[in-house]
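A single protein chain has been omitted; all remaining protein chains appear in their positions.
Should a chain be cited, it is by its letter among A, B and C, assigned in written order, with residues numbered from 1 in that chain.
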C-alpha cells in the first residue's frame, strides 16, 4: 500500500485545500511539508495547533493563504519570522489568520473526528480571541443554564501525520507523545501518513496509537521524515536545527537560498515578490 | 496506600450515594459490589452502562433505590431476574430506573470527567428513550443550526473499578478492554480501585490505561475481585457462573440463600419483604 | 422442516452472513449477529472488519464470544479503543458500513424494540434495553436485523421504539436527522424482508427453502405485503454449514 511521497502528495493535496500537518513537537511531518513546497501548492488553508518551522517554510514559500492555529512559534527558540513577515507585511503573499487556544483547537478536532458540527468547552471567556474570531460562540447548557464556549468542528480536506511504523495493509502505529494526531486524522476527508518504516507486523508498544488502515488513504515511507523534530525510538530532536532556523527565517534572502536548495531551482529568489518594500520583518 | 476492601467501602461509600461500579464485561468490580452488599448500604443510585449479575445482586439485596443504565442483562445468557422483579414488582424495594443508550451514557461520563455540565451527541432522536427521560434534551448547533441531543454530565459520588495492578503510590494500571473506566473514575468525586496485586513498578503494557494516584482515593487488593468476569492477563471469564446465575436470580428463595451465604447471615430470608405477593418475577 | 439437513436458525444465520460483503466494516451485536458475521468472515468475506461495542476494532475471534467484551475480541483486534471512542469516532462519525442488530420486536416500519414488552411504566417483560442499538441504527450506513419470526416479535407497532427504523414511513429518518439509511433488510428464520422503496413498509422479498409465503404471513403481526415473486433463499452450502457448526458447536445443530 505504500506509495512514494511525491505521488501521495500529488494525489491527496490540491491547491485551495484545507491541510493539517499535525504533530505536537514530536513526529512533525516535515518531509511531507517539504514535498508540498516542492510541488508548488498554493492557496492552502494550513491548520495546526503548533505551527513551527515547517509551517514557517510553507508560509514563506507562498503555499498558504490562511493559517488556523493556536500557537505559532519556534519552540524553545522564539518567533517564526516568515510567519511574522506574512502577517505584518503580506510577504510573499497575504496571510489571513484565524487563531484559537489549544483547548479550542483540540476540541474542534475532536468534534470533527466525532461527526459533530461543534464542540463545547470552558474557554475563551473574556479573552480577545472572541472579538477577532467568528468561530467562537456562546452556548447555554440546557440543564444548568451555564454559558459555555462553542467552536465549530474542524474537518480538514487532508490531514498529514508522521508515524513510526505501518504494516503492509496500511495500519499505522505511533507512540510517545501522540498529541492530537488521532483526532486530526479522523477528522479529515483524506489522510496521508509518512512513516519511518513499513514492517511485517506491528508489534504492540506501550502508549501506542494505532490508526486502522481504513482511515488512512496513503502511507509513504520517509525515514527521518520528522526531522528536525524527533521520532520516539528512532531519532532525537535536532535542537540545533531549530536554533539555526532563526537566522534563516529572519532574512528573506537567506530564506530564498534555503528554498532554492529545497526545490532544486537555480536562482535564489523567493517564489513571488508581491511586497514592493523588499526585504522585511 | 492499599487499604482493606471493607475499610475502603466503609470510608468511601455511604447510604444514598450515587455509585458507579463500572466495567464493560471485563474487569467488573464484583468483590467491591459484594462488600457493598455485606455492609448493608441502602438507597444507592447505582449507575452503570451494562449492569449485569453483580448489579442484579445489589438490586436483589435491596441496596438500590434507582438504577441509571443503558443495557441491563446477563451477557450471553439473558435477563436479570432480580432487576426484573424490582422493576415490575418492587421487590425487595421499588427501583426507579433512568435509561439511556450506550452512546448517551458514555458521553455523560465524558462530560463529567471533563468538568462540563453536559455532552452533545447524535442520538436518541425518534426513540422512546426521550419521552421517558427528562435527562435528554435538544440543543441547536450555533454554527449550522443542526439539532442534536444533549445529556447532562454524570458525576458519581463514588466510582468503583477493578484493575490489574497498582503501585505502592496508588497509581493504577489496567489493560485489555478498558471500556469506560477512565471516564467513570475521572467523573467521580471519590474513586475506589480494587486490584489483582500491588507491584513495585508498573511495567508498561501495550493498550494500558494508567490512572495517576491523585485521582484515586483508595486502592484495595482483591485478587480475583473481577470474577466471574475476567482480568486480562490474570484469569478467564467464568462463563458457567453467568449461566448458573440465571437459576439463582430467577428465584427469590434461591437468591435469599445466595445472599445469606454471602453475608454470612444464618437465615435464608431476603433482606426485606415489602412485596406481600411473595415469590415472584 | 425436519426433513431438511439444517435448522431454521442455520438458514437464517447463513442468509444473514451472505448479506455482508468482503471488506465491509460491520458493527456487530452479540448473539445471532455475531454468529452470522463470524460465518461471513470465514467464508466469502475474509476481509470483513468487525467492530464490537467494547471498543475492539477489527476483531477476528477464533471462537464465538459469549459477550461483546470477551478477551478473545481484544486479543485478536487490530486495536482496542475506549468506549467513548468507538461510539464517537467510529459510529457517530459515520465510518461503519453496516450495523448488524438483533431485536425482541420489530414493526411494519422496521422500528426496533429491545426495552420492554407492554407498557413502559408497568411492563409485562423488562428487556435489557438500548445498549448501542439506537446509535447503530441511526449512524451506520445500513442496518441489517436478524431475528426469529413470530407474531409476538413481528408486530404492527413496537411497544417501545428503542431504535428507529423507518419511523412512521417515508421522510421520517431525514426529519429526525438520522444520517444512515436505516434497516435495509430483516432476515428471519423464515425469510427476508426489505422496506418498500417508496412506502418504507417491510415487505417479504424472500423465503427460505421449505417455507411457504402463507406461513410467513401467519407469523407476522400485521398484514404483510409480499413481493411479486419472492426469491427462494439458496440452500446453505456444505462449507457454510460446516463453518457455522464449527462455531456454534452441537447446540445449534
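What to note about this one:
Convention: a contact is a pair of C-beta atoms (placed from the backbone, for glycine too) under 8 Å apart; a residue touches a chain by one contact, two chains touch by 3 or more.
All values reported here derive from a predicted model rather than from experimental measurement.
Interchain touches from the omitted chain, evaluated on the whole complex, reach A, B.
Which of B:2, B:103, B:186 or B:259 touches the hidden chain is settled by the complete complex: it is B:186.
If you put the hidden chain back, the residue from A:18, A:57, A:70 or A:220 that touches it is A:70. Of A:177, A:221 or A:262, it is A:177 that touches the chain left out of the display. Mapped onto subunit B, the interface with the missing chain covers residues 110, 113-116, 171, 182-183, 186, 210, 212, 214-215. Of the residues in subunit A, those that touch the hidden partner chain are 24-26, 49-50, 69-73, 75-76, 79-80, 83-84, 87-88, 99-103, 106-107, 109-110, 121-129, 132, 146-148, 176-180, 182-183, 207, 209, 230, 232, 236-237, 239, 242.
As a working rule, only the chains that are shown with their structure count from here on.
Among the remaining chains, A is positioned farthest from subunit C, on the basis of C-alpha centroids. Each chain gets one centre point, the mean of its Cα atoms, and the points for subunit A and subunit B are 42 Å apart.
Annotation: 28 Å between the Cα-based centres of subunit B and subunit C. In subunit C, the residues that touch at least two other chains are 88, 92, 139, 179. Residue positions of subunit B touching 2 or more other chains, listed in rising order: 121-122, 146, 148, 207.
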